[in-house]
Each structure stands twice: as structure tokens, then as C-alpha cells.
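This structure is in C-alpha cells; I'll ask about it shortly.
Removed: one protein chain of the complex. Kept in place: all other protein chains.
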Amino acid sequence: MPDDDLKLPLLDQLEEGPWPSFVKDLKEQAKRRPQVGQLLKQLEQSYEDHWDYWRGTAINVPGYGGGVIARYSDLGERFPQVAQFHTIRVIEPPGFVYSTDALRQLCDLSEDYGAGIMQLHGMTGDILMLGYDNEKLMEVSEALMEKGWDLGGSGNGMRTIPCCIGPARCEMACYDTLKLTKYLTDKYIGYLHRPEFPYKYKFKLSGCGNDCANSVSRSDMPVIGTWRDDIQIDQEAVAQFVKENGPDWAVRNVTSRCPTHCIHLSGDRIEIDNRNCVRCMHCINVMHLALAPGRDRGVTMLIGGKRTVRSGEMLASVLVPFQKLESDRDYEEFSAIVERIWDFWGEHGNEHERVGEFIDRIGLGAFLDGAGIVPDPQMVTNPRSNPYIKFEEYAAPRLEGEPHKTANVLEHEPDREEDFEGK
Amino acid sequence: MPDDDLKLPLLDQLEEGPWPSFVKDLKEQAKRRPQVGQLLKQLEQSYEDHWDYWRGTAINVPGYGGGVIARYSDLGERFPQVAQFHTIRVIEPPGFVYSTDALRQLCDLSEDYGAGIMQLHGMTGDILMLGYDNEKLMEVSEALMEKGWDLGGSGNGMRTIPCCIGPARCEMACYDTLKLTKYLTDKYIGYLHRPEFPYKYKFKLSGCGNDCANSVSRSDMPVIGTWRDDIQIDQEAVAQFVKENGPDWAVRNVTSRCPTHCIHLSGDRIEIDNRNCVRCMHCINVMHLALAPGRDRGVTMLIGGKRTVRSGEMLASVLVPFQKLESDRDYEEFSAIVERIWDFWGEHGNEHERVGEFIDRIGLGAFLDGAGIVPDPQMVTNPRSNPYIKFEEYAAPRLEGEPHKTANVLEHEPDREEDFEGK
Amino acid sequence: MDGKGKKQLAPRDNGAPDYRKYLHPAMERNYGRWKYHRDIRPGVFVHESESGESLYTVRAGSPRMMSAPLLRRACDIADKFCQGKLRFTSRNNIEFQLEKEEDIQPLIDEIGRVLGFPVGGTGHSFHNIIHTQGWLHCNLPGTDAAGVVKSLMDAFYEEFTHENFPQRVKVSTSCCTINCGGQTDIAINLQHHHPPVIDHNNTKLCELPKVISICPVLAIRPDRLDGRNTVEVIEEKCMYCGACHAQCPALEIRDGETDTLSIWVGGKSASTRGGPSFMKLATWGLPNNPPRWPEVADAVRRILKAYQAGANPYERVGEWIERIGWKNFFAETGFEFTKYHIDSYRWARTTFNTSAHVRL
Partner (left out) sequence: MDGKGKKQLAPRDNGAPDYRKYLHPAMERNYGRWKYHRDIRPGVFVHESESGESLYTVRAGSPRMMSAPLLRRACDIADKFCQGKLRFTSRNNIEFQLEKEEDIQPLIDEIGRVLGFPVGGTGHSFHNIIHTQGWLHCNLPGTDAAGVVKSLMDAFYEEFTHENFPQRVKVSTSCCTINCGGQTDIAINLQHHHPPVIDHNNTKLCELPKVISICPVLAIRPDRLDGRNTVEVIEEKCMYCGACHAQCPALEIRDGETDTLSIWVGGKSASTRGGPSFMKLATWGLPNNPPRWPEVADAVRRILKAYQAGANPYERVGEWIERIGWKNFFAETGFEFTKYHIDSYRWARTTFNTSAHVRL
């Protein structure tokens, strides 16, 4: 029954102010979908009590191990319409691009089966469709799939992949982020739908080091566009830039900010020692009419980012400094790396252990070995400063004639206490 | 019996080459002191076997808990003269300055009772006098003390303190390193001679941030000279410097190397934003005819440096950003800080736990609390990036009505396994 | 639990939608051929292609949570101005694209009239705040997210619609210590202050070994109570991280009375200049104060003011602080530096100032 006259003393205060109010919008929608009114009432109760009233358990659409976030209200008796109020995660179109047809289709499905409210988009990139009960959940899933949409990730599997707008509308893009998003999603859709990893695995794809997809801080495997030849310089545009801004400004705000001091302004020309350029993007960003990434492009693959829980914040770190991503062969090489990592982590990772935490436990050197990746000085800011190294080269049977075993993930596995010790 | 014709096929090769040869010198000395010949023979055996032939245990001069490094030869039957071959550590004169009388006195004592060989100086700063047997050890100690010398540190106590030459011969010195060395040594001589700390405690004193005493990397409590007013600038000398070297050179090698970019060359004048100067010494070092430390001087006290063993390398970190060190009162304030640390670490440190390791175990915040030192943002390069904080402000009895206990060293003590876990 | 759909559900594995169908025609034509962009005004920029074509983008701030009718109205606008195409950004904004410069103002007017959304959030502005579920949908939150964001965006509306900062300002919020929110220039996060309280009657709900093994500091151990298996939490070890709570609701970490908010600064994902960096604790103990959380906006404003006054062009918040030093950051914002600001977790030592570098 629509509730036309919602009185929400606390939430009502969020109707004020210049920024668009979700309360106002939801109140409107409450007139069409009564569960939205009850949602707001429960929210009002939370605002009053400083307390949350949702419980979660797992509900799966048959054949899928994830994609649904189930929510039951603790206040279900008072608010029966939100007693079951689940969210479906739907894979977004790469680059978050929509035709109005497609978006209207989602709107219709959302209202036909549920509360008719959506979040565009979730922090991981999914289309979040809120407010389905157990029954409608199955129906709307079926309907979505019928129309070509697909459920997004949750649980211990590959997650829905977001990417920056890349070549579709950005001059900085060093590879086709949208294409790789679709390629990886489609190729590994089984890993997304039927999770079987130790824990979640997120890709995030950015076309260049500006990292508009926030990949380094929020994904297990950031893929970031880069180049291996020289920065393209249009010296006439440089001269123009210097004329407009003055050489002092250019030095103070462009060249002197280069992290490796490899770019210089000499007169009204830019000179770059490209051997020392670390592709940080700064000079290109500021002088974007004059400078551009090189032409021999590809990606840097990183590994192990995540946010806070358990380990504290973890930024991903360099895994493969450069990988071409143009031919089919390049894509296969890329995939082969991904698969070797999944195989190794999949076999040896503990439950609930992100790949970055796994690396912390066994050591990056051992991880590279296990995943078959060649160590490279670019993986680290500096080599180790302590001498606690177990060189396999010198290992020999010693203790009571037993064969020598080197530091090895298998040894560490059963021994939980070691997780937080040195190795 | 002197051994005039030592044949040492391996060591003899170290007689060659332009650098002064300790082998040649010791061979000479072997003619006067036979134990030196046997020392060389044992060393030759080590060179041949890649093996060491010394064993250590503790020998103490009565009333002293340290100062002697006892050595027994495993080859004592072959080389009876070095069967006992102990080293005495003797406190050096601050600044390593000697009169020839004093040095000759040491030479005499060294030959009268022992092998007549010395190392000037040990890595910690002691005069190392080598080659005494159990009996001569007592005699030479007595003789040294009679003449006003004193035994140096070893074991779990305060160690002999070294300092840079400071005001005695350096224009950079911001406090009297020699005076503080003598003050601390004399005041705390009991802690040096009768060790009762959890583990060793090293001071190293440097007159300025150049740290010629290597304090940050090699001592538990570095004391480094600094100033809190402005860098002294002689603009005429600046102009002269710019004239001689050119402005480009000055920018490239002086101002652009400033870690906080707070120094600028404008024309032939130097301008410094002293609020941002971190007293790194670079500009003063290079332009030392034109720039000098400010006049309101004192010290920065740091804490917790050590080298490798167990923890890996540890550099000391800022404890007290600025402490005056001129009046008696200043010295007392300084000492009060030292004593609070010793009290707290002394009571709660585990055996064999350097103060830096202790801080790692209990947390720097808890350490400051325990030692009564006010937290300062300068102690860290940045505040924490993880939210794992136990605010005492919010602590209240919760679990089964028990009083709440906050993170506390006392809780950690019995629980060894926690040493290497997060807190 | 069986769906009542016409057919039995089976995995379709459709994968990702084909984005090519959804690209604005100008995007499709100039895919990979963009040469550069220019800022036109706050919220509006243009990209120029090698082909000589221009594509204008108008960015409108959205509240992320939207009703179907509201979204349909956005579609109406896109149909009218944008050849039936629109896109969203990674910060929940809607981007409308135009081929003709003269459509910009009419489009902006239409957005304001039909959606009530402001245009802005580009370049060196205060960008739209990214956020998480909060009391609207999650089962773990200690605070709301949408409400905090609405309150902040009201407070910084001017900053969103103008580009008056030295560099882009990115803000995020999270509603529990799991922190689904982003690592950004400024973040508003929840802080718990007690170990979890165990509902011993409820522990049957969860797998005990799982909840025991999830604790990063081994603070949970098996226990028996009234003949049943349960767990106990070693209070001294527990650091209130809430990982156990996410695993098992019987370990309740939240406390409506004492949970507070803290503010973090200096996070960055971009590899620009010094590269990505963590955000660090700026201030703590802000009351969890719905519906408007005024103390949070005050604290954020203090940071923004100091940043605006002190930063050099292109310096992100964290870069500015690194340059002036944390001592001056605390002095200029008026926040107090406490022992809690000093890291005590796994890599604490690596945050210590291991030099004689001091600002006096």
C-alpha cells in the first residue's frame, strides 16, 4: 500500500540543501513502490537508534555461486515489505556506457520485480538493483539473463571488472580498457559465477598511470596502460605553452615535479631522458597539448591491492613491468600469467586470504617462483636490507641427513601461527 | 720465546701492497712478544681452514660486570701462548684525542702485561687492548685504573660512548659533544660497569645532522646537534659562491637538493623558508663559507637504532625534536628523559631486547606513555594508515563486567608469541 | 528458495554487455583517436579527435541511489540531446555527451530542471563523494553512508560546482572498518572502540573454525559454555578490526553509543609524481551524529581551507602535507596530534622518522 504521507523527522532534514536528495527521490518512489516507504522508515529508525537492522545470509540463484546480497530485516514484523530486501549485482557495460534503451530496460525490470531503485554503480563497478524478495529475486534474475544481462560477482571468486573510459573518450589511453574488460569477463565468467578461489579477486583496468579506475588501491590485479618508447613531444606546442605560462611556471609546476628529474626545459624546448622516465603522467597531464604517451604501448600488471580489513591497507605492486596488449597472442600471454597466478594461489592460498596477503605470507620471491614469473628490479623500490635469505643454491642435506627443504609455501600452510611472523 | 722466522704462506701475501700491513706490524711485534707469533699462526690456520679457533666465556674484573672479552683458543695445545687471549675495552677520551704521554702510557701497559697490540678504536669507540691471560687481565686492569683509565662497556648495560670531534674542531657543531660524552659516561658509570638493563644501550653523539658518529644507524640513543632559529646567511659569501660556481651549478647542486625545497637562489642571494627547513645540513655543507647553523642551538634525541641481528636493520627515530643543552638545568632535563626511558624499558623490556625492539613490541605510542614523553608529529614520517587503534578514551567495562584494559606492555610480557604479531 | 520463473534457471554466462552498442556515436567513430581535451567550464570539457571532431561532456552530480523514474528522466535528456546515449563515471556522476558546443547551456538547464542535479565535479574541484551502503542495505554498518555524503555535498556544493582547488579533491566514506570506500584524498571512516561482544546463543549460526581463523591477531580462541562450543575473545589482543563480525554476526563489534568517525587524509591511487599513497589519520573521535553529521563537515572544511591556502598547483592533499610536514598540517588545521596517530600495527616502524629531520 503506498504511503503518501511519510513523516521522518530525521531523514526529512536530508531533503534540504542544494545537493540532490536521495530521501526526496525515495519518498517519491515510495508512492509507487510501498517497500521503499518501509525502507525509509527502517532507515529513520536506524538514524534514531544509531543502529542497523539488516541481517545477511547467502542466497544463490541456481547455477550461480554469487551475485546476490541477501538482506533480511530485523524489523520484519513492523516492516513486512522489507523483511526480505535483497540486492542483485549486475555486470555493468564496460566504461559505464549505456543506451537509453538499455538503461530503460533495467529501470523496467527493476520496477517490475522489485523496489525500482538502483545504485549506479557499486564501488566494485556493478549495477546494484535493490529490493527483491526471495521469489522475485529468481524471477528478475531470469528476466535479466533473458535480455542478455548477467549477474555480477560476490563471494570467493573473480569479481565484476570496472575500467576507465579509456580509448572511448580519453587521449591518454595506452590500451583498450573496455575490450580487455569484456575479454576477461567473458573468458573467465565461470570464475565469476561459480567462485572457487581462496577469496575474492578483483581486476581494475586503467588506461594510464592516472588510474581513474583506482586500481592500485582497490584491486588484486590492476592493469595500467603504459609505453616503452619515448614520450611524444610537439615542440611547437611546448613553445606555445611556455609563452602562455612563462618558463618559471613551467619549471615550478611541470619539470621540477618529475619524480626522477628526467625532464628539463631548455629555452622553450622540453628535453626528456626517457630512460629515467617512470611514466608517472604528470608532465603529460599538465602539458597535454604538447606531450603524449609514446607509441609502443602496452600495460603494467600489478598485484595484491586491497583495502583495510585484517592486513591494513595494501597497495598493489608491480608484477609484470610491461606486457603488450594488441594481438590475440598478447591477450593469450596476458591470460596465461593470470591463470598461473590463480593456479598457484588457488592451490596454496588459505581460505579468506587475498592474493596480496598470500604474498605477504610466503614472500614475493617464492610467489614469483610458484607463478612462474621472472623477478625484476622494478617490482621493488629497493632490494632487501636484511640478510635473512635462504639461497636454494647452497642448500644441501644437513640436519640428520634429511633432504634440505627451502622456504616453501607448502611448509607454511598448516602453520597458521606463522602468518604474522617473519620468514 | 720470540719467533723470528714466521713462515705464513697465506698471511705473508698480506704483507704486500701499498696499504699498511697489519701482518708486517704483528710479525715485528712477534719478535718482542711471542704470543703475537702464535696469534698469527692461529690466524694462518684460520685462513687455511676457513675456520675460527676462538671460544668465548665471561670473565669479570671484580666489581665490574663487563669490559672484558674473554677468548680461549681451540688450538691452545699447539699455541699455548694464546690459550688465553682476552681483550680489555678501555673508555677512550671523548673525541679520540690523546696526548702522546697518555698514548705512550697505554702502549707501555699494553706491552707490560700483554701482547702489546691495540686497536684504535673499536666500532663502539673503545680502546681495545688485546692479548691478556686470566692473570694479567686483573693486573693490567688494576694498573689502568690506578692511572685514571677505566674499563669500557660490554654486556647488558650502557656502553662506552663515542662522539664526533664537535666543537673541538668543527664549525658545524651545535652542541658540545665531548662534554656530553664525559657527562653521561661519568654520571652513569655504574650502568656501564654493572650492567643491569634488558640488553645493551648505546649512545652516539654527533654535533650536527652530518652524523659523523654514525649515531642513527648504530646506537640506541643518538644525540644530534640542531638549531631552532634561522640558518645564518652571509649574503656576500653567497654572491661570491655564485660568482665562482655559476647560478646553474648552485641550483643544480645546492638548492634543488633540499629535501623540502625550502631554499631558493634568487639572483645571487639565498632565501630560506626556515619553517620548512629540516636541518639536513646539505646547503650548509656545500656552501659552508656562506651558510651556518642558527644560533639558538640544542639537540634532537633519537631512539632505537641498531644493526642487523634478529630484527633486521633498525635506524633510530626521533624521540625529542629539540632539547637545549647549555645550562646545568638543560643537562638535568636531558638526563631525566634518559632515566625515564631506562626505568620503563628496564622494568618491562624482555631479556636481550634492545630498546628499539621493545618499542616495536609495545608500540611507540605506549612507549611514549610509559616514558612520559609527549607525542609529536615529528616522530613519524606520517600518521598511521590503518584504523587499528585502541583509544583509552572510549574504553569501558564490557566483557563480562571485567574492567577494561587497554593495550599495555604488562599484558604483552608473558606472551612471547606475540612479539612478532601486530598490535 | 526455488524461483517461480517459467523455466528452471541455469547459468547463462552472458558475460559483459557489448559496450560497442552503447557508445555515443562520436565515441565510436573516434575510438582510440582522441588527441587532447580542454576544460570549458566547471563540469564541462571537450575532447578533440585526430579526425577533427569534438565531443563535449557535461558532468552532472548524482546521489548514486536513484529511482527508476528519476533514471528514466535522465534517459529522456539523453534522448533529446545525446543521441540516446549516456554514461556514468567511476564516481557516480552522469555524463551527457554533445557534438555541438551550443547545446551545452540548454543541456545544463535541462539537467537542472528535470533532474535537479548540479553540473560540476571536474578538474580541480571537490569531486562527488564515493560511498558505501550504510544503514540502507548493509548488515555491518555503524553509520550511514548516503546521509553523510548528502550532508557533505550540501556543505561543499560550491566547491563541487567550481574549480578552485590546487588539484582535484577526491573524498570517500565508509560505514564500518571493512572500508569498502575508497583510498582517497580525504576519507570519513567508522571507528569501533570495543572488542566484539559475543552472543553465545548465536554462535551455532557460524562455523567456529572460520571465525577463529579470520582474526588477524589470533585474539579469538575456542571456548565451551554450558556444554556448547563457542569462542572467547582475548580482549588485550583484540584491536577492534571487526573482521570477525563480518564473518559471524554473533560477534558484535558495533556500539551505537561509542562508535565514532575519524578522518583520513592523503590517499591517492594515481601514479602521478610520487605515486599512490595511503591515507593517514588526521583526526578522530567525531560523533556519529545523524542526520547531518555537522562535525564531519567542519573537520573537512578545516582541511580544505588549509589545503586551498597552502598547496602549490597540482599538489594533491597528501603531496601538500608531505611538503609542509605533518607538524604544520596539524598546526594549520588545529587538529591535535596524539599517540593514537602513531602507527602500532604491522609496519609501524616503517612510519617512524628515522632521521634528524625536524622542523623547529
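All chains are identified by letter, namely A, B and C, in their written order; residue positions are counted from 1 within each chain.
Definition applied: a contact is a pair of C-beta atoms (placed from the backbone, for glycine too) under 8 Å apart; a residue touches a chain by one contact, two chains touch by 3 or more.
Bear in mind the structure is a predicted one, so any value in this text is a computation, not a measurement.
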Interface partners of the hidden chain - shown chains only, full complex considered: A, B, C
Contacting the left-out chain in the complete assembly, out of B:Leu6, B:Ile91, B:Met301 or B:Val355: B:Ile91
Chain not shown: contacting residue from B:Ser141, B:Ser154 or B:Asn382: B:Ser141
Of B:Leu6, B:Leu39, B:Ala83 or B:Val355, the residue in touch with the unshown chain: B:Leu39
Missing-partner contacts on subunit A, residue numbers: 209, 211, 216, 222, 224, 226-228, 259-261, 275-280, 300, 302, 304-305, 314-318, 321-322, 359-360, 363-366, 368-369, 375-391, 393-396, 398-399, 402, 404-405, 407-408, 411-412, 418, 421-423
Those residues of subunit C which, in the complete complex, touch the missing chain: 271, 275-276, 347, 349-350, 354-357
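In this text, only the chains that are shown with their structure count from here on.
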Farthest chain (mean CA position) relative to subunit A: B
Whole-Å separation of chain centres (CA-atom averages), subunit B against subunit C: 47
Interchain centroid distance [CA atoms averaged], subunit A/subunit C, Å: 13
Where subunit C touches two or more other chains, by residue: 177, 179, 216-218, 241, 278-279, 345-346
Shared-contact residues (touching 2 or more other chains) in subunit A: 308, 312-313, 417, 420
